[in-house]
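Have a look at the structure below before the remarks.
With one protein chain held back, the other chains of the complex are shown just where they sit.
Letters A and B mark the chains as written, and numbering starts fresh at 1 in each.
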Amino acid sequence: MSEAPAPDLSTSDEFLLNVGPQHPATHGVLRVVVTMDGEVVKDLQPHIGYVHRGLEKLFENRLYEQIIPYTDRTDYLSAIANNWAYVSAVERLLGLEIPKKVEYIRVLMAELNRINSHLLWLAAYGLDMGAFTPFLYAFRDREEITVMVEEASGGRLTTNYFRIGGFTRDLPASFFPHLQKFLRRFGRAVDELDTLLVENAIFVARTRGVGVISRERAISYGMTGPCLRASDAPLDVRREMPYSIYPSLDFEIPAGRNGDTWDRSWVRIEEMRQSLRILRQAAEGFPEGEHRVRVPRNLEPPAGEVYSAVEGPRGEVGFWVVSEGGRKPYRVKMRKPSFSNFSALPEILRGLKIADLVAVMGSLDLVVPEIDR
Amino acid sequence: MQVRPVDPAAQVSIEPSALRDALTFLRDEGFDFLVFVTALDRPAEGVIELVYRLFSYAARVPVVVRVRVPRDGGRVPSVCDLYRTAEWHERETAELFGVEFSGHPDPRRLLLPDDLEGYPLRKDFTHPNLKPLPEVSAE
Partner (left out) sequence: MGLMNGIGPDSLVLRLPGANVVVGSLDAAINASRSNSLWTLTFGLACCAIEMMAAGASTYDWARFGFEVPSASPRRADMMIVAGTVVRKMVPVIRTLYEQMPDPKYVVAMGGCAVAGGPYVYDSYTIVRGVSEIVPVDVYIPGCPPRPEALLQGLMVLQERIRGQTVRRPSRPAGVEGST
């Protein structure tokens, strides 16, 4: 089957509805062609590639250090996680021992990034569902975190902060006072956003029981992150393939019970609370030490291949880096969570109504350049 | 090429005809998560090496399955019915490397525009935009 089968208009109410690539609720340039029967979705054909920049080919023509800024721009909302996955892959190829302080800074930045990403998810999701107020509240909170990240890295969105071996500069003196102020205030902000959107009666009516996927099907589709955890699967890269200092930190992995859209939303709110816990612990236990390991100016990892994954806000972000010696990689494969999460959409949506399309797609928290690379 | 043991995953090389049996066995043993399917172009050896990375959530262990096919007319059976995520990974690998996954329910292009010819991730792919990085002298 190369095209969606043409509907038989003589006997049914079937028609094809094109959603995208320019659409306010597609979170980027997604295109979905829906076969509708009246208001019910019979089938769904996703079309992607509208922002395919050919990054994997580009990486074969770049020095290892030059690839880092490109990793930000695949999933710009979790730029830190992308940086981390790539940089840790190269560090493992080089066999570097990373100082404790570097790991602590990485965890602080990654958890701040997770909160930032979930705030934007909440803002955009509310907007899709017709709620404008959470958008404004979430962006106000995002600004606070963005200022902290900008102080440390110089970038608001595409931070380009991590380097192979650590960081160019240590955290600035203003970072920790800002962080403490944020930690004191943000717990109440999460509760506020929770009441505004996720506990809102209309939201619950639109999302509870809608778009269910079972644990087995979710794993078969390669779903990771909150989308998987909502289906009663408390699986998180930080526990399954532990990295950095996460084994020594105390936090829970929230998991939903039903695998519906509401559970996917609830999991993200809970993750923000857990990220606050991690931030408090990392700030308290922050060590002295070096903020980098010296690496040679001409970086030439020995031949080998490695896959390194971290838990990004959307799921498992992994980089498979193949080196044959030399200053440029032989192959870089980016394993992105939204690619697999999105592939499950036809199965989730079959039989639901068209209004549920927006609710379900928003709950998957897709970032399209990550799907297309 | 030697694979250095920086990655804890066991590496298994198999024949294309054994792919479905191997993956069925692994899936039944608890490797329920297909992390990715991709390929490596090895023009010097005249093969394209397909790479399947699997992970078992129960045992927290990864494994990598490697299959070599000829660069011209390389074919492997599709594993979409074993792992639903393979559907898109195989489509992407097919269009970027020129490998056929026989039995795939929907072998259309996924990412590339319709008018692009050739297989971009092959080492001998040509395109007017492609050019080597400029040399920068060390200061």
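Assume a residue touches a chain if its C-beta (ideal position, glycine included) is under 8 Å from a C-beta of that chain, and two chains touch if they have at least 3 such contacts.
Every value quoted in this text rests on a predicted model; they were computed, and no experiment measured them.
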| item | value |
| --- | --- |
| Of A:23, A:217, A:277 or A:292, the one touching the omitted chain in the full complex | A:23 |
| Option from A:99, A:211, A:329 or A:369 whose C-beta touches the chain left out | A:369 |
| Residues of chain A (touch criterion as defined above) contacting the omitted chain | 21-24, 28-29, 49-55, 57-58, 61, 69-70, 72-73, 76-77, 120, 123-124, 135-137, 139-140, 142-143, 156-158, 368-369 |
| Absent chain, residues of chain B that touch it | 112-113, 115-116, 120, 125, 127, 129-131 |
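To be clear about the criterion, only the chains that are shown with their structure count from here on.
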| item | value |
| --- | --- |
| Mean-CA-position distance for chain B and chain A (Å) | 23 |
| Chain A to chain B touching residues, read off their complex | 1-2, 48-49, 52, 54, 56-57, 61-63, 92-93, 95, 216-217, 219-222, 235, 240-241, 297, 302-307, 309, 316, 318, 320, 322, 324, 330-331, 333, 335, 339-340, 343-344, 347, 372-373 |
| Residue ranges of chain B in contact with chain A within the complex | 1-4, 6-7, 9, 32-36, 38, 40-41, 51, 53, 55, 57, 60, 62, 83-85, 87-89, 96, 105-106, 108-113, 120-121, 125, 130, 132-133, 138 |
